[in-house]
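Beneath this line is the structure, given in structure tokens, with notes to follow.
Missing here: one protein chain of the complex. Every other protein chain is in place.
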Amino acid sequence: MLAVPGAVLPNFGQTSSCVRNNGLFCWSWFSQHWSDTFGPAIGQHLVLTVIAVAIGFVIAMAASLVAYRLPWAGAGFNVVFTLVFTIPSIALFELLVPATGLTRTTAEIALTSYTLLVMFANFVTGLRGVSADVLEAAEGMGLTRGQRLRRVELPLAIPAIVAGIRVATVTVIGLVVVAAYVDNEGLGVPILQAIQNSSFKTELIAAAVLAVLLAWAVDALLVGSQWLLTPWLRSRRA
Amino acid sequence: MSADRSTAAVAARRDERTPAATLEFDGVSKRYPGASGPALDNVSFTVPAGEVCVLVGPSGCGKTTAMRLVNRMIDLSDGDIRLDGDSVISRDPTTLRREIGYVIQQIGLFPHFTIADNIATVPKLLGWDKKRIQARVAELLEVVSLPPEMAKRYPRQLSGGQQQRVGVARALAADPPLMLMDEPFGAIDPITRDRLQDEFLRLQREIRKTIVFVTHDIDEAIKMGDKIAIMREGGHLVQFDSPAEILTRPADEFVARFVGIDRALKRLTLRRLHDLEMAPVPAAQVGDDAGPVYERVAASPLDELIVVDGEGKPLGRVGADRLQAESRVPDSRLDPVGVTAPETWTLRDGLAMVMTDGNRPLLVLDEAGRAAGVVTVEQLSGALRPNGSPAPTVPERGDPEVSA
Partner (left out) sequence: MTGVLSVPLLLASANDFSGAFKFIGNNPHLLLTLSGQQMVLSGAAIGAAMLFGVPLGLVLGHLHKGSFVAINLSNVLRAVPSLGLLAIMLALISFGFLPAFIAMFVLAFPPILTNVYVAVDGVDPQTVDSARGMGMSPFGVASRVELPLALPLIFAGLRTAAVFVIASATIASVVGGNGLGNIIFNQPSYGLAGVLGAAITVTILSLLVQGVLLVAQRYLTPRGLRVTRARGEATALSVAPGGAENLLAAGTEPA
């Protein structure tokens, strides 16, 4: 294994019979370790996710704006991002370790790489999907290129942009679990620890379920923010 | 909205209004890269300030191309276009476009802007202050006859006709000296279209812009234009004249044919329903003896009895079959009066109404709302014929003599 999870191992000798018998879910153990293990892990998980998605967003947005103007550049980005995307995540994490060590940087580089293709593809589709009539009207009224982009094209691409961010975010939340191999953070840490600890069930289930709940919560948050950002889509015909 | 109020408002602001511009096409040609022939071929004409010039012609003859050259959405291949004597080529395209109102063929409202924001687009670009923009939006909604509460809606909450009005209001927003309108009333039903045209003409009498207006419809051209430019395939301008000139002295066979088909329809707009020899209405009052009434109904093109009140205003209909079974004209369970038309309507409106009503004979009302007569689809379409002779007004089924 690349990393030795460093958290305190559950002490089988002194705890409840549930933990001693490795019961399916020992609630008391979970609540004891909420504040020293799971709470902080959720926080780290979120931070890792937000950083990766934010950096990925900036890169993918820049790339998609270039691709929007220069289709041949778009094809190039697509090839590169697709290649990066097909590398198995655990392999990419390991390949980075010699350069950047067992650090958060290593995790973030790999995580960011996986967000690029999904966001890029969605952003480009969103920008290209703006109707020609609307663009014609905007140009005809004398909006400059920059104004058209800021006031017309980007706002109208919001649904596709948010869709890309959603898929990227949920993907990253899943991958942060794997990133525990190279960066001792997030909900992957208790999972790896539990696997090494004769499959300690309570910890396995708690961490995995928390990861799923985290993904759902963040996804719901993004759906909500799209709703707020696109008032013109929620109005009914009067 | 109140027409006087807006007229007064417009008059009050006339001084601050930008004057209209003179538009000159001077030997203008446009060849698209890769196209076999020119889309516009050596076109010259001048639209004096404050006049409406209508471009008509078959699809693909270069009407949209001509418009887009004016605001430099595309660039000239040859010749020059001048606004008040200044070549558009010397102008910065975005600044130029902000000075020209442009209504595109497909409306193109911004779906993510409210109606108010759509209208305010150019004033915002020009940096007007908030108060002035708000006032301008309110004024323009009034001008295009949209209720003020529409301002907060989004385009998809409006009907097609309402969206087109917003498109016109948006183009008018910064009070441009020149308006380019590419089929602004396309894709609208004939009745609404007619109303929009009337409103447009009223508006134009007030604002006196220079307007280039594209249409496929020669009737619309004749109605709206001070000048008509007739174009044909290959981007040729065939005739540039006043509507009267074009109707009476078509330049060539093409113009004659192009105007001809529609000239018939034009005839329809010149005559009104009361100009026709209408068949009498089979009418009776509640309680009248059903027997003789039934005979009148059977003789009428209308297969129903129109039940009227003491003044002769229609109350409802009774089918011939039911009437036969009754001894007196019933007063309950009448069918609704349904489709009627005022006698002042043009034949064209009447024909449109009849055709949407399944070609059934049309009940015509006089000024006071009394049942005045019945007009059939044969009569209306007969008026289309070139020799102008209306179809025989005698209904097949009997003697028009029988009358209430």
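Note that the chains take the letters A and B in the order they are written out, and that residue 1 is the start of every chain.
Basically, a contact is a pair of C-beta atoms (placed from the backbone, for glycine too) under 8 Å apart; a residue touches a chain by one contact, two chains touch by 3 or more.
This is a predicted model, so every value here is computed, not measured.
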**OP:** Check the whole complex and report which displayed chains the hidden chain contacts.
**Re:** A
Subject >> Omitted-chain contact residue, chosen from A:84, A:102 or A:135 >> reply: A:84
Original post:
Any idea which of A:135, A:154, A:195 or A:229 touches the chain not displayed?
Top reply: A:195
Subject >> Touch residues of chain A, complete complex, unshown partner >> reply: 1-2, 24, 55, 59, 62-63, 78, 80, 82, 84-92, 94-96, 98-100, 109-110, 112-114, 117-118, 121-122, 124-126, 128, 159-160, 163-164, 166-167, 170-171, 173-175, 177-178, 187-188, 191, 194-195, 199, 201, 204-205, 207-209, 211-212, 215-216, 219
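We take it that only the chains that are shown with their structure count from here on.
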Original post:
How many angstrom between the C-alpha centroids of chain B and chain A?
Top reply: 55
Original post:
Which of the residues in chain A end up touching chain B in this complex?
Top reply: 131, 133-144, 147, 152, 155-156, 230-232, 235-238
**OP:** Going by the contact rule at the top, pick out the chain B residues touching chain A in the complex.
**Re:** 71, 73, 93-98, 102, 104, 106-114, 121-122, 125, 153-157, 170-171
